[in-house]
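Take a look at the following structure, please.
A single protein chain has been removed from this complex, and every other one stays in its place.
Think of it as A and B in the order they're written, each chain with its own count starting at 1.
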Amino acid sequence: MRRTRAILVNTLPPLAFLIVFFFLPLVVLLLYSFWRMDAGVLRQQFTLANYLDVFREPVYVPLLIKSVVIGIGAMLATLAIGYPLAYFIRFHGGRHRNALLMLVILTMLSSYLVRVYAWKAILGNNGILNSFLMHVGLIEEPLTFLLYSNSAVLFAFIQIFTPFIVLPVYSAMANIDDSLLEASRDLGASPLTTFLRVTLPLSKPGVIGGGLLAFILIAGDFVTPTLVGGVDGIMIGKTIQSQFGFAYNWPLGSAVAFSMLALMAVVGGLWALVVNLLLPTAGGER
Amino acid sequence: MRTPWHLWRGLARAPLTAYALLAYAFLFFPSVVIILFSFNQSKVTVWPPRGFTLDWYGEILRDPTLLESIANSLIVASLATIGSVILGTMAAIALSRYYFRGKRLVYAAMLAPIALPGLVTGIAMLSYFEYLGLQRSLATVILAHIVFTLPFVVTIVIARLSDFDPAVEEAALDLGASPLRSFLTVTLPIIAPSVAGAALVVFALSFDEFIITFFVIGNQSTLPLKIWSMMRLGIAPTINAVASIIIVLSTILVLIGTRFVRVAGR
Partner (left out) sequence: MADDSPIVVLEQVTKRFGRVVAVDDVSLEVGRGQFVSLVGPSGCGKTTTLRLVGGFEEPTCGRVYIDGRDVSEVPANRRSTNMCFQRYALFPHLNVFDNIAYGLRVRKRPRPEIVARVSRLLELVDLVGFERRRVHELSGGQSQRVSLARALVNEPSVLLLDEPLAALDLKLRRQMQIELRRIQHALGTTFIYVTHDQEEALTMSDRIFVMNCGRVVQEGAPDEVYSRPANEFTASFVGDSNLLQVDVTAPGEASWDGFALRIPAGVARPGGKALLSLRAERINLRLVERPGDARDHLRGVVREAIFLGPLVRYLVETQAGGTLRIIQLSSGGRALREGEQVLLEWDAADLVEVAKE
């Protein structure tokens, strides 16, 4: 049948590619999590020892929790900052909407590493912020707590990942037909009521999706903690990365990674649930 | 005629605009700082900036490993773009034009790489290549880049394909064109702008990609990796210069891209 052939011709190559280079690698990684690193030698025998280590060793679970907490906190902050911006572009951007959105995208595309590095340069003892404050006489000694701390990591995350939330939220808002707002107005609702009962609920998919994206990217990140976190600002991503680097314990690293994924999935699901509860679809109870 | 609605909206506009300005400043100021200090004569990023120099830009040209990493990034990005765009467009066509069992699953599979943190994708591919005994190199990097950029291509091209009447393709067939000819003379010209836009997006994403690349690369370096090692060694000013160039280049790419991909919706 010609239709079947057309479908197969078009779906098989990309699908096969992903299976071979994405899904199978995940399977292999999972396999690694059940193997064991024994004195520098990889033993390919099934064992749950790695997962037990994750839970029993004092270091992993607290770090997982900390990373999730930072992820949620940073994500909420980016939402707080990014949502009004998305709202502005969508409802007050007028003819310049595309350009305004492009500006946001621009910040995302100019090298992630560089943007983290900028924070290093800004927050350091000899950095821009400190030298600026000293230059204007607000302080005499550099503030040493700025860099290499949890707050540095948090702040950098917020600044860097806000655009990641603006886009999905904007996209959901763009789908809100203007006629819905006019209808609401026509029925006598004030702008505030319209926002609460029409715009906000309808922007839900963007809030959920964007929040999820930001959370996953932040919670699992190792670049920012490494560059601006120092010893205090360590996160689980860094631990996983070192297991695949100098610490050289791939099975353990893999187990930690999957534990992290599981935790992320749970948090992600809760996030979707919470947002759905808090933002009823238009028509909530009176 | 000032109805309360207009009044409220007008009142809301001013603070919102002010907020937006602040938000944009918030988003942009690190990049601005970097560009500013790339011209700074002093080696340290201290305020206020002292003197003006193009030395650091010159340093870029004098560093062969840096130049090599740029070349590598260009090669990887180009090849990844070709691969990703071709595979992604094929998937987009199948997903938007046909109904078949398991379509939802295939669609989800195509978008899956986005759902995973780059860290996990990176270590997964690393262990995979190791397990298969495959040598890590620029080739493995290209493969990895195709994987993580596919969802973007699929999304962008599907959006365009759903935008025009599929009857147009039937019309081409009706007039005697073979399916291939219909694709080349009708479908492709119509989706070309979106495909071009997707290509630019892939190129930019690939050029900047660090996390996955970090794990799957061999002995060479791409630009982000080179920057990373420079950061670890603390060679500040040249990084500012490199970073500024990247910022300017991505700006240009995005500006070109806006001509092809309408992001703000209809």
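Going forward, a contact is a pair of C-beta atoms (placed from the backbone, for glycine too) under 8 Å apart; a residue touches a chain by one contact, two chains touch by 3 or more.
Treat the numbers as computed from the prediction; the structure is a model and nothing was measured.
Q: Touching the left-out chain: which of B:A14, B:L61, B:A167 or B:L233?
A: In the full complex, the listed residue that touches the missing chain is B:A167.
Q: Kindly state which of the options B:I35, B:M125, B:V157 or B:V186 is in contact with the chain not pictured.
A: Only one of B:I35, B:M125, B:V157 or B:V186 touches the chain omitted from view, namely B:V186.
Q: For the chain that got dropped from the picture, name the residues of subunit B it touches.
A: 164-165, 167-168, 170-179, 181-182, 185-186, 189-190
Methods note: only the chains that are shown with their structure count from here on.
Q: Compute the distance, rounded to whole Å, between the mean C-alpha positions of subunit A and subunit B.
A: Result: the chain centres lie 17 Å from each other.
Q: Could you list, by residue number, the parts of subunit A that touch subunit B in their complex?
A: Against subunit B, the touching part of subunit A is residues 2-4, 6-7, 9-11, 13-15, 17-18, 21-26, 28-29, 31-32, 81-82, 84-85, 87-89, 92-93, 97-107, 109-115, 117-122, 124, 126-129, 131-132, 135, 159, 162-163, 170-171, 174-175, 185, 190-192, 213, 216-217, 219-223, 227, 237, 240-241, 244, 250, 253-254, 257, 260-261, 264.
Q: What residues of subunit B sit close enough to touch subunit A in their complex?
A: So the residues of subunit B in touch with subunit A come to 4-5, 8-9, 12-13, 16-17, 19-20, 23-24, 26-28, 30-31, 33-34, 37, 44-48, 87-88, 90-91, 93-95, 98, 100, 106, 109-110, 112-121, 123-128, 131, 143-144, 146-147, 150, 154, 179, 204-205, 208, 210-211, 214-215, 224, 227-228, 231, 236, 239-240, 242-243, 246-247, 250-251, 253-255, 258, 262-265.
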